[in-house]
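Only a single protein chain was left out; the remaining protein chains are all shown in position.
Labels run A and B following the written order; every chain starts at residue 1.
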Amino acid sequence: MSTNTWTRRHILSLMDFSATEYNTVLQTAAGFQKVLSGRTKKVPALQGRVVANMFFEPSTRTRSSFELAAKRLSADILNFSPGNSSLTKGETILDTAKTYLAMGADIMVIRHKEAGVPQAIANEMDRLNSGVRILNAGDGLHQHPSQALLDLFTLTSLLDRDNPRMELLQGKKIAIVGDILHSRVARSNIYSLTTAGAEVHLAAPPTLLPKEFLKLIDKENQDKLFVHWELDPALEGADFVMALRLQKERMTANFIPSLREYHNLFGITRDRLKICQSDVKIMHPGPTNRGVEITSDLMDDPDLSLISQQVTSGVSTRMALLYLIGISDS
Amino acid sequence: MSTNTWTRRHILSLMDFSATEYNTVLQTAAGFQKVLSGRTKKVPALQGRVVANMFFEPSTRTRSSFELAAKRLSADILNFSPGNSSLTKGETILDTAKTYLAMGADIMVIRHKEAGVPQAIANEMDRLNSGVRILNAGDGLHQHPSQALLDLFTLTSLLDRDNPRMELLQGKKIAIVGDILHSRVARSNIYSLTTAGAEVHLAAPPTLLPKEFLKLIDKENQDKLFVHWELDPALEGADFVMALRLQKERMTANFIPSLREYHNLFGITRDRLKICQSDVKIMHPGPTNRGVEITSDLMDDPDLSLISQQVTSGVSTRMALLYLIGISDS
Partner (left out) sequence: MSTNTWTRRHILSLMDFSATEYNTVLQTAAGFQKVLSGRTKKVPALQGRVVANMFFEPSTRTRSSFELAAKRLSADILNFSPGNSSLTKGETILDTAKTYLAMGADIMVIRHKEAGVPQAIANEMDRLNSGVRILNAGDGLHQHPSQALLDLFTLTSLLDRDNPRMELLQGKKIAIVGDILHSRVARSNIYSLTTAGAEVHLAAPPTLLPKEFLKLIDKENQDKLFVHWELDPALEGADFVMALRLQKERMTANFIPSLREYHNLFGITRDRLKICQSDVKIMHPGPTNRGVEITSDLMDDPDLSLISQQVTSGVSTRMALLYLIGISDS
């Protein structure tokens, strides 16, 4: 499938993404990665198009990544900051979106603390036949598709820089460790990684990974998904380890006994990695609590950590997403 | 009058706008509307020029609209955010303006909660022979000229898309309903609409439209201006109904008995519109309190509501204003 057969208008969730779509994203991102390594670094693909960055939940990292991606594509960017917005004046979120539509926004990148908001805006935009594209930049505990796609690009382009593709992850063992329950990153990654044929091993304390969790996941991929309440079975023979961020609010809400206890049981250390594959790599969506999810020295070890590559992949992957939905005619 | 005969340096108030000037704005906005409907959407008219967006009073909607208009004209934009500014360090507003002047600002778009601030800055800029242009983006209860001009463009381009002009509103009946007393939008619209020869009917409770109000308006247009303390006489036979935003601070300050009472007496509903012209259209400057100034279903009815068109007109009208003052040699 080449980019001109891309038909998806919005990117809201990875739940129904096909392997072909994943591969198109990976190949497009690889192309943009080459552009970014070159001298020019910009392409005129979205010139004259307006990307509205609507971050109802504060974010610097993801917002900056999308902003830079849009600038590299030569789009005009409108930054929406909820603090000063009409929302405080009683306007609904759909009205805010309709205002940006009427101003001429072509793509809306939406983050909201409640699950489903990007979908609701997409439905309204479609109902109005607006042609606007919606990109979910993280909605509540639901999905964070661009994060999982940049993780996928990081993994596959490590394995084959010039031709990253889903097949490369077939049979790989990937451990996802930490606050699975509250993680939209984990949820999105579960879809993409199992679709690629990887074995995904989740590891967390029972409070952060309740028995019922698997019921929340689509059945189709269950045979590639494993749950552990201890770290070692997840790490054993793992090719990749993804540590998740432990949100401060969980730390103080009795989900874990203490940070030290959590680190002792589920923190990633050089010692614990000995049971993984010898060329194991570590990932983290950031920002990291150094010494909690992962030790400081591992995080900074370029032979082990893919954290910087994840951030770099973020720009090229988001360029790919904005480009694919921005130029499609559907 | 073509654009090259435009001589106004600042746009501060519509009080002394001539019909010729209104028509130049309308024609220029119509031209930019065509640009925005095309593929390119950008013109190099203000390339290298600096537009300083100085919103001392928070605003997302108007600020975004000006920002996008400036970007479509290829200007460079400086956004001033009062929260982090030198104002909190004891600097005067004129000093802030002089700092932006010295940095190279060519146009300053100014919103301030106190009436007269844009005028004061314009006076200082002229005294310094600076050549800087000032555009009032709303000052206290005084004026909001770009809002009234985008309303005018919305109305006249609805009546003749290819050739919007003042004469089209001759003899039309326009109701302005709501918090007239505190509305800079109403004040600006009263000048533009009566100059166009429309009949303007104001309707509000006496607390929001005191007897003395008319004395505040320039005498010249008084014969086209009517005041009502009930809704029906304003709506009867009306071609257009403009509902005004009810500010939260008025709601709690005894200006109205309650929101329900206000809505019962002055809220626009489908039923009440029956006494208007059959092709009546509704406007609102936004953001709307759904179910207060106007019912939700009316607001979303594309056959009745011009609210989206107003937002769209905002970008092309503000492009026209920035363009006209930005390229004039006066």
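One rule holds for everything that comes next: contacts are C-beta pairs under 8 Å (C-beta built on N, C-alpha and C of every residue); 3 or more make two chains touch, one makes a residue touch a chain.
The shown structure was predicted, so the numbers you read here are calculated from the model rather than taken from an experiment.
Enquirer: Of the residues listed, B:15, B:78 or B:214, which one is in contact with the missing chain?
Expert: Considering the complete complex, B:78 is the one touching the chain left out.
Enquirer: I need the residue numbers on subunit A that touch the omitted chain, in ascending order.
Expert: 36, 39-42, 58-61, 64-65, 67-68, 71-72, 248, 286-290, 308-312, 314-315
Enquirer: Counting contacts across the full complex, list the positions on subunit B that touch the omitted chain.
Expert: 47-50, 76, 78, 80-81, 83-86, 89-92, 95, 98-104
Note that in this section only the chains that are shown with their structure count from here on.
Enquirer: If you average the CA atoms of subunit A and of subunit B, how far apart do the two points sit, in angstrom?
Expert: Their C-alpha centroids are separated by 41 Å.
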